[in-house]
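The other protein chains are all here in position, but one chain of the complex has been omitted.
This part shows chain A:
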């Protein structure tokens, strides 16, 4: 294909040709092109269909503000919808498809919406879909959801990686146009640590798009020279392809660097994009300005562009939009477009609003063919295939609004400029600050950098300002052309017209916030970068107020759209969060263990043996073998907190509801920890290893929370206590060895005597295993004779293997968390399901543990009214009346015949397991007045699972209620 509209000049590498496709057609372009510039060079003006009316649309801008030219870029899993063709850097093999059309871009059946437009005016949804109410969920919402959106997702996993990172600088400069470059030169020469970021792949901003000179050379050449100097400064970091998305607190800015988007695919190991968090001491917004259109009838045809963009395509990319051009402007900047196009040999006609000239209509269904103008001399229609429109320039104040600063109206340039109360440490320079001339940009860039350097305590170098044009833009406001009955478009992305704004006004949606929501002005991917101020100005005219009186919406981050993948970074799939591996993990993996995530821990849930096809077979075997002989379980995940100090005992008295100061050295005690509100927080055993030394265990889930709580108590509630804390969870590999043969097994490994006399129930000791330092605790969660044995973690793998080998003669098993759960329910021990944050010690049947003889956290409030009612929830055991029936956790208790409503709710099942000893399901639960209901029969109904079982209320201690086995 020939590049029929490729003209001379531009910063493209004509020596190399890149091939790409759009809607299946093959085209050629050059390095330096964007997808939009290459399509224009190939004579393609039609690039998309509008959101609501499916109007044929072309590109209107040359930057990230583009509302129309949205495409689906790439194919397969890398397909990305709603990509702005104006910022897509061309690469060889690029493929893009138009979107929001069927069957083709040129013939879109959905364009029927355009014919029906009188029915689809602003507020159409709110008026139409209100009635009948029942239709909303079944009919209206599904239809709207199908019709909504532009591009479509691939629905495949994103194959690329995204990094996150952190950068630090003295001065962040946002935008590398003349103001940004001058600021960077000033600060960089002073030795400041500078980051200069620009969303474009070619730094230089408007200097690349203009023909005027800077210091006697072209603006683009001056930019290259400035960039070369900046590259030579070691304290300056240049970040092209990097968009500053938002101003956060404390001088932190988020930035998205597109590392690989200009390549067919990221290089191996490299991310597609990086989301940076930039910590800056000072920042300068030099993000330039965005041109705004003038609204007139049929101003949305492909071939009608912003005037500055029309000349940018000609000057930077050597791409003409058409052969015969016109410019409709209300300011002198528009005249530059006419002059530059004429210099390129393109005949260009000027329609100057300041002279009473205006465009009143256009023709050309799929692309501009003619323009009708009205002048003081009458109306005239002439052939034209490229029309540049300039209604003035809006400084890109967006980032200054991120802390809710409102921009202020500058009458001289008829635009909003940054307000004075922007993010601390951020100033503005160049066009972003309303300094629209090149000299103004260079001068303000230098001045703001000098001010920042003064703040930073650095000496600014002597000012060396290049010579550049300083022409005023000489603007006379012109917002829209009132002639004609057709539609004049304000926000092309959302199909908002002047009429829509008038309708909003008629219906009294005159606040800018209401205007936005009623008409959808300024929504979606472009966030109103070209349409917002225009819409506001139209509303101001309608209400007879000034623009400042009408107000403005402010901007939120992100400045431009961000892929969800970039926000997720590496935290997805298997790497969503780090894992914590137990000391026996390697051994358990070799055994084919099934793992369960508990917080970040991977714990063996059960360890299937050959021939076992159902998890219950494995779990039942593990439980039965443990109770019959001996079982081993990795309990390293339980939190371990080393507590030392002369006040350690008093500290434990404070944090535990029961007494610990009386615990003898060499003994363990079960402890119950309450929150300040009297509810149970956590439980576990604490061992006293020395006069002033304890080790506390917590539940796995609450290990971090308990440590944080203890630190709060130590630092804030009891700062005078002599107590020191540190976590040792990771330092020790700890195994439970439980069952009638536990002692026999362990005695084979332990160097010391661990007979009942030497180490009675609830005893603990520092021991050795073949000379290796270790700890032993005689505690039991399973209800069996049980010990927990701990060695430094590096020996954990060897110890599990040693325990298994030593246990062979006893048919020892290693059991997982499921078997652990079965045994604890059989014993009536509470765990996570019962420690639900809403339950008191009294609810759990542990009310007597809350000592009244000392002060402890939660003690007072655990006694408050409502917490001690006789008919409150109590922990009970539950079994099905018919042993063949299963129980479901979450089932609620109801009296026979009672309706299934909340008022009749008596409580619920918290945990349920199959007890292999009893041969049927058993459960724990909370039941109102449960302690006086033993023997009663109730219904356990689960409306979600649609189950109902008749149950009998029993003691929660299903197995060995007297505890004879654990003392054995």
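Definition applied: a residue touches a chain if its C-beta (ideal position, glycine included) is under 8 Å from a C-beta of that chain, and two chains touch if they have at least 3 such contacts; residues count from 1.
The working rule: contacts and distances are computed from a predicted model.
Chain not shown in the complex: UniProt lists it as "Sarcosine oxidase subunit gamma", one of "Ubiquinone/menaquinone biosynthesis C-methylase UbiE", "Cation acetate symporter", "Acyl carrier protein" or "Sarcosine oxidase subunit gamma". Although one chain is not drawn, the whole complex shows that of A:727, A:833, A:851 or A:936 it is A:727 that touches it.
Among A:799, A:846 or A:953, only A:799 touches the chain that is left out of the view. Check A:768, A:932 or A:955 against the missing chain and you find that the one touching it is A:768. Contact with the chain not shown here comes from a single listed residue; of A:269, A:611 or A:866, that residue is A:269.
One chain is missing from the display, and on chain A it is touched by residues 161, 163-168, 269-271, 274, 277, 279, 570-571, 575, 577-582, 585-586, 600-601, 636, 642, 644-647, 692, 720-722, 724, 726-733, 748-751, 768-773, 791-799, 802.
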